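As you look at this complex, bear in mind that one protein chain is not there, while each of the others sits in place.
Labels run A, B and C following the written order; every chain starts at residue 1.
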Amino acid sequence: MIVAMSEKATEEQIQHVIERMMDLGFNVHKTTGAIQTVLAGVGMPVAFDVKDFEVMDGVAEAVRITSPYKLAGRKFRPEGTVITFPNGVTVGGDKVVVMAGPCSVESREQIFTVAMQVKDAGAQFLRGGAFKPRSSPYSFQGMGLDGLKLLREVGDETGLLIISEVMEISQIEAMLPYVDVLQIGARNMQNFNLLREIGQVRKPTMLKRGMCATIEELLLSAEYILSGGNYELMLCERGIRTFETYTRNTMDISAIPVVKTLSHLPMIADPSHGVGRRDKVPAMARASVAAGCDGLIIEVHPNPEKATSDGAQSLYPEQFTKLMGQLRMIAPAVERSIA
Amino acid sequence: MIVAMSEKATEEQIQHVIERMMDLGFNVHKTTGAIQTVLAGVGMPVAFDVKDFEVMDGVAEAVRITSPYKLAGRKFRPEGTVITFPNGVTVGGDKVVVMAGPCSVESREQIFTVAMQVKDAGAQFLRGGAFKPRSSPYSFQGMGLDGLKLLREVGDETGLLIISEVMEISQIEAMLPYVDVLQIGARNMQNFNLLREIGQVRKPTMLKRGMCATIEELLLSAEYILSGGNYELMLCERGIRTFETYTRNTMDISAIPVVKTLSHLPMIADPSHGVGRRDKVPAMARASVAAGCDGLIIEVHPNPEKATSDGAQSLYPEQFTKLMGQLRMIAPAVERSIA
Amino acid sequence: MIVAMSEKATEEQIQHVIERMMDLGFNVHKTTGAIQTVLAGVGMPVAFDVKDFEVMDGVAEAVRITSPYKLAGRKFRPEGTVITFPNGVTVGGDKVVVMAGPCSVESREQIFTVAMQVKDAGAQFLRGGAFKPRSSPYSFQGMGLDGLKLLREVGDETGLLIISEVMEISQIEAMLPYVDVLQIGARNMQNFNLLREIGQVRKPTMLKRGMCATIEELLLSAEYILSGGNYELMLCERGIRTFETYTRNTMDISAIPVVKTLSHLPMIADPSHGVGRRDKVPAMARASVAAGCDGLIIEVHPNPEKATSDGAQSLYPEQFTKLMGQLRMIAPAVERSIA
Partner (left out) sequence: MIVAMSEKATEEQIQHVIERMMDLGFNVHKTTGAIQTVLAGVGMPVAFDVKDFEVMDGVAEAVRITSPYKLAGRKFRPEGTVITFPNGVTVGGDKVVVMAGPCSVESREQIFTVAMQVKDAGAQFLRGGAFKPRSSPYSFQGMGLDGLKLLREVGDETGLLIISEVMEISQIEAMLPYVDVLQIGARNMQNFNLLREIGQVRKPTMLKRGMCATIEELLLSAEYILSGGNYELMLCERGIRTFETYTRNTMDISAIPVVKTLSHLPMIADPSHGVGRRDKVPAMARASVAAGCDGLIIEVHPNPEKATSDGAQSLYPEQFTKLMGQLRMIAPAVERSIA
């Protein structure tokens, strides 16, 4: 941490700041300039709040210079994390993986139909929600356990890996036998109790960025999971909230290369939530691959107009197939291939 | 719902939209203009997604014209909700209530000291966190049950009502004996499972606006709680996330009069989180009362520099006392008084 | 400026950064810690871009620690700027001034009518647009010079000071005889050529914050005007753009106390543009005074429904009169009075 004192800071104020820094475990180096004094705190304290220093008397500015996360940082694993599934599929390696399927599991027929469609087009994972976070209490809330069972059944039959969202601590145990990847949704990115519990299980997990979370906050939430010992973690950009209203969210494509620089964790892109409109999903999926994502998660529904949720952003199966062809052309430009 | 068809919409496309609207339970009135056709869906379907219509072929625009919440809406209780506590304190009536205390309960001495200080200055509620949501896993996470017991003890001794945050479903039962108001934090505003459970208890609750939640989403989350039968609910503005970085958040003071128009629920203001800097908290507290809030929740600490959390935004007790004097001068301008 | 080198920075990279800092005129102090090296640049270079350092090899973080503006900073005039008008009205002193009037000058009858109404209620300034910035080329663009003449005439007759917006360099000369305060609108806050020209005139000026400008950028734009020698400058908060759509903008009330801390310039609040809805303007005007603004600028129209622009946010004269009464009750809480 660096604390720049204001021009008029008294010696007493400076000493007071130095003491507080030392209390936290910093070694403090003091630079006295013609205009102001600068205090450099050297050392590794992780949990402190620079805001506490900013409001102290005589302080002009306080700045954290070490990242507040450790396990999530790139230097913890400079070579990058690669998650390997029992069937040999890897996430974070040379191949860009594709996860596809409906927003919600609605029926046996629906999920089997779409599973075959996305598999034929080249997906390796089937997505499908059994527990659904809905902003209105009057909306469809998911099939629950019955949905999970259908997912497992179709996964076993097709060889597709299953990814589904966990919303609540009490659901974790119930879900483990049925899914290959636990998904933590954007609204739960800072549900710290849930994150801590997920850190205790040994199941690959995908953590989505909250719609108003900074990249740093995403990595701090990842740190909760990693610090529990669950290292098979991937992150996901799914759009942030901005003033623009034409799209449901503004997909922050730049988060893809930024996360790849700051962290060793695989970075997935969700263009469906990112724009929220079916007609713009393919463009954002292509952009994500061109920007270097490790995978895509895309909503596909056999009959989007009749979907119980997120129909507006679900691709028709034939759109998805066409998109996969385009992605195969783009991937080599970033020295990747579509699995 | 109104669906405006594009100029080139075919009769077939129009019919298709009409059918989908009727499927949802709307009666559809069709207006054919020289340029375009407009479909007005009349009726009361609550749970539908206008986005589904926006992406349909031939549709220019689709707009919801009824609010997606019912129980939270002003017309459900035009006279406004007043919550009355056993000791006679009311929230939502003529008096503006003040809740004050530290971010976290840290020790018996700390909480008893600050309780007396805020009580003397005129607060009716003592705030204090026992379970703390922290963005870093390495930060202080709260005293837990021991903290709750201290809160109850000091509440019984001073007559102050106790408000404390619940983060997790499993904590609800444990907290009920110790607190007078359950607080749901900003990061849990869309933790729908938690909201639903809180709807089942009979305990006054304060729901904070998420830092990137619209006012409509806040009211939808309130609807989750109300629809469970828990009507003793108050809302809270605590700052939203914007591009401005000087303040921790941007406190949306306008949300106060807007919520008072749209809903019957009492509206509390949290200037501490709203700006995140002690030196600006009094200005925002005064502004909130001037804008018509029903109450304030303010962080006060006997020694902010040594606080385990949120020290930068905690007032010194003497600042709080001075502020209370200013608030007493402002309240009459909005035909209120400070309790 | 502080530059924190990364853990793995080579000695060569460190030397390279030091040289670049010295090129800019910094004296560089180097602190070598166990983990990383920190370089403190001491001195007063004003115009440099920390981003240039952030992307250099071996740099972990670069932070500016001196403010990029000088003349606009509080320490340039610690006692605060007070602007005194020929008729004795002051802005920035003990009294909170009120500027009121229609968005646009529409006719002699309109402007004389509203001038008398706002004067009777206690305003000292009459606002009225002659040149109007409109987002659509098909909207009313203002009466131009004829409008300015009407403003001057009504100003002379009523004793009200006149404030009106200048949109373009070529309008400056033409406006000088007619107005007492030149207003620079939010959309021109970073029209640097215009700012520079305004710096050359000797006429009190009000600079509005751009709708996505940070407070620092507002002060940098003020610096353009001050550095030309025009010191009779006031600033104005008028709402920033956020994700919330219920209000036209989100009025950043916290900018009022923040600007008062960072700068010596008077700070005006514009609640009309801040919320954009007549029914919420009074609440925001009250909040602004409670937060410590030096003045208010409020749209009032004798017949808002027929206004050529901004009718939705214009108060009826009787609303304005009622509001003035409330403001007179609030001002003493911040040791001010309404003029």
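Definition applied: contacts are C-beta pairs under 8 Å (C-beta built on N, C-alpha and C of every residue); 3 or more make two chains touch, one makes a residue touch a chain.
Fair warning: this is a prediction, and the values are worked out from it, not measured in the lab.
Considering B:Thr81, B:Thr242, B:Ser272 or B:Ser314, the position touching the chain not shown turns out to be B:Thr242 (whole complex). When the full complex is taken into account, the listed residue touching the unshown chain is B:Val38, out of B:Val38, B:Met116, B:Leu145 or B:Ala174.
In the full complex, chain B touches the omitted chain through residues 2, 4, 7, 27, 29, 31, 33-36, 38, 40, 42-44, 60-61, 63, 65-66, 75, 212, 241-243, 245. Considering the complete assembly, chain A touches the hidden chain via residues 212, 214-216, 240, 242-247, 250-258, 261, 274-275, 279-280, 283-284, 286-292, 326-327, 329-330, 332-334. One chain is missing from the display, and on chain C it is touched by residues 20, 46-47, 49, 51-52, 54-56, 68-69, 133-140, 167-170, 187-188, 190-193, 196, 210-212, 217, 220-221, 223-224, 227, 241, 248, 276-279, 305, 307, 309-313.
The rule is short, and it goes like this: only the chains that are shown with their structure count from here on.
Taking CA atoms, the transformation carrying chain B onto chain C includes a rotation by 180°, reported to the nearest 5. Averaged C-alpha coordinates put the centre of chain A at 38 Å from the centre of chain C. Chain centres here are Cα means. That of chain B falls 31 Å from that of chain C. If each chain is reduced to the centroid of its CA atoms, chain A and chain B end up 26 Å from each other.
In chain A, the residues that touch at least two other chains are 241.
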